[in-house]
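A single protein chain has been omitted; all remaining protein chains appear in their positions.
Right, chain A next:
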Amino acid sequence: MEATVVRTGTEGKTWGGGSKSPLKASYGKMMMWYFITSDALTFSAFLAAYGFSRFKFIDAWPIADEVFNHFPFMHGVDAPMYYVALMTFILIFSSVTMVLAVDAGHQMKKSKVTLYMFLTIIGGAIFVGSQAWEWKNFIKGEYGAVETAGGQIIQFIDNNGKRVALDKVAKVLPEDRVEHEAKNGLWFVSDEASLTTYSIDEIKAGFQDSNYLVRTQKLDKNGAKTILSREESLAVINNQAVRVVEGANLTRNEYGAPLFADFFFFITGFHGFHVLTGVIINIIIFFNVIIGTYERRRSYEMVEKVGLYWHFVDLVWVFVFTFFYLV
């Protein structure tokens, strides 16, 4: 048997399979790094696909500052960026407590690791909660809009350029609106599953009596949405408006392109799922720290490995923040 073993004369060298491990990292840590590599490529594929769709509709994309402008306990106040900036700080700070836990682990200080892991878990939980609130606002919508036959979203403004909500535009008509149900045929049509607050006829009737204007999805060269004149507005509302849109879901989005909502739900959802799993894994490690598993092992490397995952979640958020809210 020994005769079949190939001798290369490089056995002592690292590249000849020598005793020294070439990457100088434990198997678990190295594999965590390669998992993160592949996960980073998944996220960048999502974000690049978002970039593709945005470049495709570069002159008609929703303006993030108009979409995400809510802040808790400040109802009706236009506060773009503040809330997401707060979320970013929460996540960065939970990254700091995580790295402090790793550092305390290197020094074998069990009580400090416990404290910092606990703070990291709290930070992660607050972040997931904040994201849920952001989703709620996005799904609920604010002003409402009308969709044209071509699938374009048009919004209402008054003469001062201020947005106008649908309930100001609509004129209540004595009509009998019936919710479509699957048992009445066309079971595959889920479009009219729930009725909007006002029908398209009520919006049309109300718009004739008002002096409001229509704002289209098209962006002008300053990046602001195009505002039509009163005559053009009337023509669009009378001839093209087909549906009332309230809030955002996977098929319609009152802020503009449905793709914007799709990517927002998918990317922040996938990121939020990572945060959630990160919190769960952190909780498991937290209890292992408390019961002294790593003290007996004489190594807190497990804390370091979940730390890598947790920082990665923060790293992804940095990019999501840039491409959804800033750029």
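Note that in this section contacts are C-beta pairs under 8 Å (C-beta built on N, C-alpha and C of every residue); 3 or more make two chains touch, one makes a residue touch a chain; residues count from 1.
In the analysis below, contacts and distances are computed from a predicted model.
A.B. asks: I want to check something: the complex is missing a chain, and I'd like its UniProt protein name from "Sugar ABC transporter permease", "ATP synthase epsilon chain", "Sulfur relay protein TusC/DsrF" or "Cytochrome C oxidase subunit IV".
C.D. replies: Result for the unshown chain: "Cytochrome C oxidase subunit IV".
A.B. asks: On chain A, what residues meet the omitted chain?
C.D. replies: Those residues of chain A that touch the unshown chain are 22-25, 30, 33-34, 36-37, 40-41, 44-45, 48-49, 51-59, 65, 80-82, 85, 88-89, 92-93, 95-96, 98-100, 102-103, 106, 148-152, 222-223, 304, 307-308, 311-312, 314-315, 318-319, 321-322, 325-327.
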